[in-house]
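One chain of protein is taken out of this complex; the other chains stay put.
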Amino acid sequence: MVKQRKLLSIPYYLWILLFVVFPVLLLLFQSFRGLDGGFTLTNIQTYFTSRVYLTMTMQSFLYAFLITVLTLAISYPAAYFLTRTDNKQLWLLVLIMPTWMNILLKTYAFIGILSQTGVANQMLEFMGIGAQPLLFTRISFLIVATYIEIPFMLLPVFNAIDEIDDSMVYASRDLGANEWKTFLTVIFPMSLSGVRSGIQAVFIPSLSLFMLTRLIAGNRVITLGTAIEQHFLVTQNWGMGSTMGIVLIIIMFGVMFLTRKRKKGVPVK
Amino acid sequence: MIKNNKWASLYLIIVFILLYSPIAYLIVYSFNEAGTMNQFSGFTLEHYSSLAEDTRLMIIALDTIRVALLSALLATTIGTLGAIGIYYAKRSKTQNMLLGFNNILLVSPDVIIGASFLLLFTVVGFRLGFYSVLLSHIAFSIPIVVLMVLPKLEEMNENMITAAKDLGANNWQVLKEIILPSITPGILAGYFMAFTYSIDDFAVTFFVTGNGFATLSVEIYSRARQGVSLEINALSTILFLVAFSLVAGYYFIQRQQRTKRLTHMDPTNHEKAVTP
Partner (left out) sequence: MKKLTTLALLILALTVAALAGSRYIERAQGTSGSDVFHLYNWGDYIDSDLIEQFEEETGYRVVYETFDSNEAMYTKIQQGGTGYDMAIPSEYMIERMIEEDLVVELDHSRIEGLENIDPDFLDLNFDPLNRYSIPYFWGTLGIAYNEDMLEGFEPESWEDLYRPELENSILMIDGAREVIGIGLQTLGYSLNSRNEAELQEATEQLRGLSPNIKALVADEIKMYMIQEEASIAVTYSGEAADMMWENESIVYILPEEGSNLWFDNMVIPHTVQNEEAAYAFVNFMLDPEVAAQNADYIGYSTPNEKAMAFLPEETIEDEQFYPSEEMMDNLEVYEDLGLEYTGIYNDLFLEFKMMK
């Protein structure tokens, strides 16, 4: 019985071996290879001693942090209000719909909106501010990245708030707490698990957005993702690219650790 | 729409407008007579007819769908069997380890997945093109399928299996008659998610494609740099309508079937994609 099941799961184990374990090992191995293909520690050394790489990592961090904060600031109230609408599942679906639109197409829309004669500038002129260079600025990068990430924050936060037992809310009210106090003492603490998942879902990808840095920020914002892509696909320095990949993986585990679920264990079986 | 709060409704409406305005913008200008996204000069359908004549784009669209359909199917098969494997793994230590591996790909940034797969294909000497893209899509979709199927397995009534065995059912029959039917909603949700992942992917495909094979994302990336072409707007409109009708159809079918709680199958259960 067990044997047969194991047999059926073989493709899955093969997958783990081939596409999870092996690629990570390759990345690790590659990061110890120099430009000439020999074993070396120079990549790691360069990375940790180069002002350029360290600044880039810090900046990348800062942008990811800002994007996460902005998405959270916009999504949290939206998620909270959503849970109190009559037809919440439908409205949630409506707000999540834009994720089904190809991300490149949305970016392409922003190229038009933010251009010198685009809608955004037409509005600025209408308001009397006058046209500003919007495309290829850091602000635009933040705006577009936030736009793209909002649904990924909205969902987990919504789910967390939605799972809160209504009786808790009623109890709090019965005990005399007003709406604000109920929110602060009951709803907010209980929604934190959703916020944590949201941060994971937004922060890590924000470190590695590489096509936005080019299309919207005109390569004036360099994230870890941009640098990795450049090293792999343009400058052919796979060793350095892999080193940064490993750094990104370590950061990823750091973020996962900091935002881990406080409940014990993984809910299996 | 919200009970007793105008400001809350207003806020939601603003968020709604913000989220939809770029899409609306694309759609409106797809009918623009002037070839730009700046001034709207008059209504035309010419961008749609030039889209229909753009055979390269048509072929790419069909290829994108082909990769998505096939990769999601294979990922669902492997993922479902994997979930059953994890579920029946005896020790919880093994389970946790397997789940850990499963989640690595889920949380890894696209760039890492793309770069490491490119390394993999290079080392093995695998030709870049349709098959490398297909394999990569299968690979990054499997974990989400596992996460969609596992909860259904946990909800399954073990007594049914014991009963079936007592009645003389063999393993194959148990799998076919008991396990699979009870996890079907999870499998379907898994397929749906895998399909979406594949259609949406840009970064991984960008790394592992070659030999003239492209998906829509990759093609749009290169076209968006050549200049604004309202053909892309026309394409967006069509894609949006397709996505919209799929989701709307899905929602209403769901609603009709919905008894009280069926949230697990909701495709919007995206949280699972990111919860370790």
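Just so it is clear, A and B label the chains in written order, and each chain counts residues from 1 on its own.
By our rule, a contact is a pair of C-beta atoms (placed from the backbone, for glycine too) under 8 Å apart; a residue touches a chain by one contact, two chains touch by 3 or more.
Quick caveat: nothing in here was measured; it's all calculated off a predicted structure.
In the complete assembly, the contact with the undisplayed chain comes from B:Ser132, out of B:Gln95, B:Ser132, B:Ser198 or B:Thr215. When the full complex is taken into account, the listed residue touching the unshown chain is B:Thr122, out of B:Ser21, B:Ser50 or B:Thr122. For the options A:Ala64, A:Leu93 or A:Leu135, the residue in contact with the chain missing from this view is A:Leu135.
Contact with the chain that does not appear here is found for just one residue of A:Pro189, A:Gly218 or A:Gly254, A:Gly218. On the side of chain B, touch with the chain left out of the figure occurs at residues 36, 55, 58-59, 62-63, 65-66, 69-70, 72-73, 77, 118, 121-122, 125-129, 132, 176-177, 180-181, 184, 187-188, 210-212, 222, 225-228.
Where chain A meets the missing chain, the touching residues are 35-36, 50, 52, 55-56, 59, 115-117, 133, 135-136, 214, 217-220, 222, 227, 230, 232-237.
As a convention for this text, only the chains that are shown with their structure count from here on.
The geometric centre of chain A is 17 Å away from that of chain B, both derived from CA atoms. Residues 1-2, 4-6, 8-9, 11-13, 15-16, 18-24, 26-27, 30, 74, 77-78, 81-82, 84-87, 89-113, 115, 117-119, 147, 150-152, 155-156, 159, 194, 197, 200-201, 204-205, 207-208, 210-211, 215, 224-225, 228-229, 232-233, 238, 241-242, 245, 248-249, 252, 256, 260-261, 265-269 of chain A are the ones touching chain B in the complex.
Across the interface of their complex, chain A is touched by residues 1-3, 5, 8-9, 11-12, 15-16, 18-20, 22-23, 25-26, 29, 37-39, 77-79, 81-82, 84-88, 90, 92, 95-96, 98-99, 101-102, 104-105, 107-113, 115-120, 123, 138-139, 142, 146, 150, 154, 171-172, 175, 196, 199-200, 202-203, 206-207, 216-217, 220-221, 224-225, 228, 232, 235-236, 239-240, 243-244, 246-247, 251, 266, 268-271, 273-276 of chain B.
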